[in-house]
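Here's a slice of the assembly, chains where they normally sit.
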Amino acid sequence: MASRYDRAITVFSPDGHLFQVEYAIEAVKRGSSAVGVRGKNSVILGVERRATAKLQDPRTIKKICKIDEHVTLAFAGLTADARVLVNKARLECQSYRLTYEDAPTVEYVARYIARTQQKYTQRGGVRPFGVSCVIAGTNPDGSAVLYQTDPAGTYSAWKATAVGGRNSSNMQEYLEKQWADDLEEENAIRLTVKTLLEVVDSGAKNMEVAVITQGRPMRMLDEATLAALSASIEAEQEEAKKKASAGSGESKES
Amino acid sequence: MASRYDRAITVFSPDGHLFQVEYAIEAVKRGSSAVGVRGKNSVILGVERRATAKLQDPRTIKKICKIDEHVTLAFAGLTADARVLVNKARLECQSYRLTYEDAPTVEYVARYIARTQQKYTQRGGVRPFGVSCVIAGTNPDGSAVLYQTDPAGTYSAWKATAVGGRNSSNMQEYLEKQWADDLEEENAIRLTVKTLLEVVDSGAKNMEVAVITQGRPMRMLDEATLAALSASIEAEQEEAKKKASAGSGESKES
Amino acid sequence: MASRYDRAITVFSPDGHLFQVEYAIEAVKRGSSAVGVRGKNSVILGVERRATAKLQDPRTIKKICKIDEHVTLAFAGLTADARVLVNKARLECQSYRLTYEDAPTVEYVARYIARTQQKYTQRGGVRPFGVSCVIAGTNPDGSAVLYQTDPAGTYSAWKATAVGGRNSSNMQEYLEKQWADDLEEENAIRLTVKTLLEVVDSGAKNMEVAVITQGRPMRMLDEATLAALSASIEAEQEEAKKKASAGSGESKES
C-alpha cells in the first residue's frame, strides 16, 4: 500500500508520512550504534564498530569525527552519507570562524547539520541522508553539551542518547536507568562503554570511544584502555550475576 | 482512488482537491498541539510537548521560537520543516529592518510565512510544508495580535486558536466556550494552560508557554510556575466535578 | 477514464479537455461565492464569507483586496493561490506606474491576471491557479467596469456576475432577472446583497461588500450597514411571499 508514495521525490502519503524519511531511518537502524553521555565537565561519545574485517585498518572506518576544535560527531547509518555531512559541517565551521572571528557554538553546528538533512527531504531530485548524528562539544562557558540529529532533519539536546542499530531503544532504556547528574569523566566513560557492551559482542576491539573535555583537545581512548575497562565491567557484571543468583531479590545492575 | 493524484507534484484531483496539501495537513494532525490566546495587552502561546524522552533536554525541542523582537511563533507538525520556515521568517525580518529601518508588522510576518508555504504547493519538485503556525506579537500601537497559517499557505487572524494534534477541534471548541474579551494576562495564561490540559496527560512538564506583552521582551514560563498553575487548575476542576456530582445541574466548567 | 490525462503537467485529453484546468474550476466551485454588480457610476463587489470560526478575526480572511487605487478584486477558490495573484497584480500596477507615469486601466489589470493564470496551464512543473477573480474599478473617464477571470486564464467584461460555490449559476440567473441599466449606487449594493443572500444563510455577518465609485477611494460596508440592509431585504421578501400566497399569480421577486 505504501508503494506509491515513495518514488521520485519525498512526498506525503495520505496519512501524513514522509516515507523516504522513514526508510532512511530504517537505514540508520540497519547500521551500527552510537552513544553519547554527558558528564559534569565532559561528554563521551562511543560507537559500535561492527564487522571489521580481519585485515581492515580500523582507523579509516572511524565513526567518530572531529568537526572543529571543540565539536566532535559520532554517526550511525550510511558511512558515505555521513562523510558528506561531516565535510559540510567542517566547511561551515571554517566559514563561520572567518566571518565572525569566533568559533560557532555546538548548537549552531547541530542546527546546521539538521538543516542540511531537512533540505534533502523537501527538494526533488535528491534523497534524504541515511544518517543520525550524535554531536558533542564544549561551549566557551565550560559546559559540555550533547545533540542528536535524524534523517528528518530534527535536532535535539540530550543528557545521554543512543542512536542506530536494532537495539538503540534498549540502549536508551539502559541509559535512562544508569545516567545520573554530574557524572565524573571516569564514570561517564564507564557508562558509555557499558551501554555499548549491550550490543557489542567481542568487547573492546569493536568499539571506539572519544572523550571531550572543556579546555582540552578531544582524545580517543586506545584499545588497551578500552580492554581494561571492558574486563573490569565484565568482572563487575559477573560478580553482580553471582550475587543475583545467590540472592535473587537484588538488582541486576548495582 | 486518490492514489493517482498525489505523485510528483501537487496537482488537482478531479473534485478540486490538492491531495499533497491535505496529506501535509494530516502530518500536522499527527504532531502535537499549539494554542494561542489573545488577551487585552498580551497574547499567550502554548504548545504540547509530546513524548519527551527521559534524558532529552527539553530546551532544544522548543516548539515556540522568537522570530523578531516583537513576533513569536508556535508550530504544530514536522519540526524540521518548521525550522526552515522559522529561519526564513527571521531572515525576512532582518532584511525588512535593513530596507525600511523599521520593524515589520506581525501581519507582514504571518503573510510572509503563508506565502512561503503556498509556493511549495504550486511548484514542481517540492512538497508542501507539513506545518501549521500560530504567530503572536504586538504592534507599535500596543495591540496584541494572533495569526495562524496552514500547509495550504492560508493565513488568518484569531482571538484564540488551537492547531495540530488529533484533538485540535475539541480544543478549539473549549476555547470558544471559555474565551472572553479583554482577558487580563493572568487569565489568558490560565486559559492557555487549561486548553493544553485537555490533551496533555502529565501536566506542566509536557508543555511550553510563552507570554508576549506589549513593550516587554517575550518570556517563557518556567516549570515551577506551570506546575503551580496546573495544580491550581486541577484543584479547581476537582472542585467543579464535586460540585457537579453534588448538583448535576451546574455547568462543568465554571 | 480521465485518470491518465491529469498527471505531471496539464496535457490534453483525447477529446480536447485540459483536465487540470477543469479540476481547478472544481476547486473554485468548492469555495465560496463572489458577486460583482456594475451600476451607473459605481461597481459593487460582494463575497460570501463561509464558515468563519467563532474566534476567527474576519478581517484577515478578506476575499476582497485592493489592487491599486482604482482597482479592487474579489475572488472565489483557494485563498492562498488568490493571494499570489493579488501580490503579482499589485507589483505589476506599481511597475506600470513607474514605467508609464500613469495608472493602468482596469482591463489591463484583468488581462494581466488572466495571462498569469494561463501560463500556469501550459508550462510543466506547475499547476493552474484554483481561483476565479471578479475585478472591479473605474476608468479615467469615470466609467465603472467589471471583469472576471477563470483558472483557464480567460477574462471577460460583465454587467453583473457571480462566480464560485455550488450555486453560482443560480446566482447568475438571479442577476440576469434583476439587473438593470444605470443602477444607482444604492440599488447596486442592494442587488449585490440580495444575490449573496441566495447562498448565505446567516445574513450580514457572513458577507463582505465593497463599493467602488469614480473619484472616491474604495470602501467596505460595515457590519451594521449590512445588517440593516439584510433586515430590510428580508422584510421585503417576507412581504413579497405574503403577497404571493395571497395572490399566487404575482411574480415572486418584484
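The letters A, B and C name the chains in turn, as written, and every chain counts its residues from 1.
The rule is short, and it goes like this: a residue touches a chain if its C-beta (ideal position, glycine included) is under 8 Å from a C-beta of that chain, and two chains touch if they have at least 3 such contacts.
Not measured: the values here are computed from a predicted model.
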Statement: Taking the full complex rather than the 3 chains in place, the copy count reaches 7
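Please note the rule applied: only the chains that are shown with their structure count from here on.
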- prompt: Taking all residue numbers at the chain B to chain C contact, is the shared part over half or under half, that is, same or different?
  reply: different
Statement: chain A turns onto chain C (C-alpha superposition, degrees, nearest 5) by 105
- prompt: Between chain B and chain C, what is the separation of their C-alpha centroids in Å?
  reply: 32
Query: What is the distance, in whole Å, between the centres of chain A and chain C, each centre taken as the mean of its C-alpha atoms?
result: 58
Task: Would you pick out the residues of chain A that each touch at least 2 other chains?
output: none
- line: In the complex, chain B touches chain A at residues 2-3, 6-8, 19-20, 23-30, 53-57, 59-61, 78-81, 83-84, 87, 120, 124-130
Query: chain B touches which residues of chain A in the complex?
result: 4-5, 7-18, 107, 111, 114-115, 117-119, 121-125, 147, 152-161, 172, 175-176, 179
